[in-house]
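In what follows, a single structure is set out as structure tokens and then discussed.
Apart from one protein chain that is not included, each protein chain of the complex appears where it belongs.
We call the chains A, B and C, going by the order they appear; numbering starts again at 1 in every chain.
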């Protein structure tokens, strides 16, 4: 499990006075940066080899502007060409949202999924952690 | 089933040359406007009585700038205080993404879910449609 | 002068109950699509030849969710390699925001500005209109 700190932006609130729900997947994408680095160490988009297959997200409590949010993330499954990632967002010590994300190692030229190599697996192993729910 | 037309914005693309995945939930939220109107006819945020419980989304094909996207939406389950909604995004005649969304009729002052009344149910019934997948 | 209709999204509001100020430049970028088409008829990003030099924007009145916004746009100056564009956003018949935008015809490979050709000038001329303020 690793942590990412997010300071909510005023532009991320909505008229209900909370963080808008569509912002949470943006934060979770940002929290996947260490996973992106396992596959693309330079983060150069011209070498990108990942694609998002889908995710599910649950909103447990409202999230507010004015207090930092801690994102906890881990990889809970590494398949042949895919991986499953979990995220939890905490504010004030409480889980406010959580998600499970499916990503695929992808060859954009061949337009097909491709096996994850041994070197990348070693890096991913350091981020492995069972899903906490 | 009802349709919502979206013209992708250049700012919604990302460095891979597609629409960024975090944009699709934004489009789907926009496509829920007719459902919001069943609960809050004026769309006045001070009378808002809905909360998003969660959603899952699958990305089937890349979505591009420069061609309109049709969102098809329907309500496939109406419970005592909650409802389940499906969305499909189509571009060039193909389904590019789909989602299932859980919303709750909510009293923000009492901070609890609250039963959906008969008048609202009559309006929701017009948007009912089985999930197409 | 040409018009673009925008339906504000709930996710574009902020905790003050208005549309967040950072959204207005996004709407104005969307309203430049007819200008983009003069330079890149297919809107294919691989053929993009425009760069934004800068803009200034004034916020005159709050903008609300629940009512459409009309964007009026025009080109008020066409230089050798650059153009100046104005935008006005109106809601309920009143101007809520306005901006002046400088764009440059740009060769991304050569990394330099490049003269606007005659064919493009003919297309741009149809969108010319003096700035209304």
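We take it that a contact is a pair of C-beta atoms (placed from the backbone, for glycine too) under 8 Å apart; a residue touches a chain by one contact, two chains touch by 3 or more.
On a predicted model such as this, the values are computed, not experimentally measured, just so you know.
All shown chains touched by the missing chain in the whole complex, by label: A, B, C.
One chain of the complex is left out; on chain A, the residues touching it are 7, 9-11, 13, 17, 26, 29-30, 33, 36, 42-46, 65-66. Listed for chain B, the residues touching the missing chain in the whole complex are 10-11, 13-15, 17-18, 20-23, 65.
Annotation for chain C: contacts to the undisplayed chain at residues 14-16, 21-22, 25-26, 29, 45, 48, 51-59, 108.
FYI, only the chains that are shown with their structure count from here on.
Of all residue numbers used at the contact between chain B and chain C, over half are used by both chains, marking a mostly same-residue interface. The central chain of the assembly on a C-alpha centroid basis is B. A separation of 33 Å divides the Cα centre of chain A from that of chain C.
For this pair, chain A with chain B, the centres built from the Cα atoms lie 22 Å apart.
Taking each chain's centre as the mean of its C-alpha atoms, chain B lies 28 Å from chain C. Residue positions of chain B touching 2 or more other chains, listed in rising order: 26, 29, 45.
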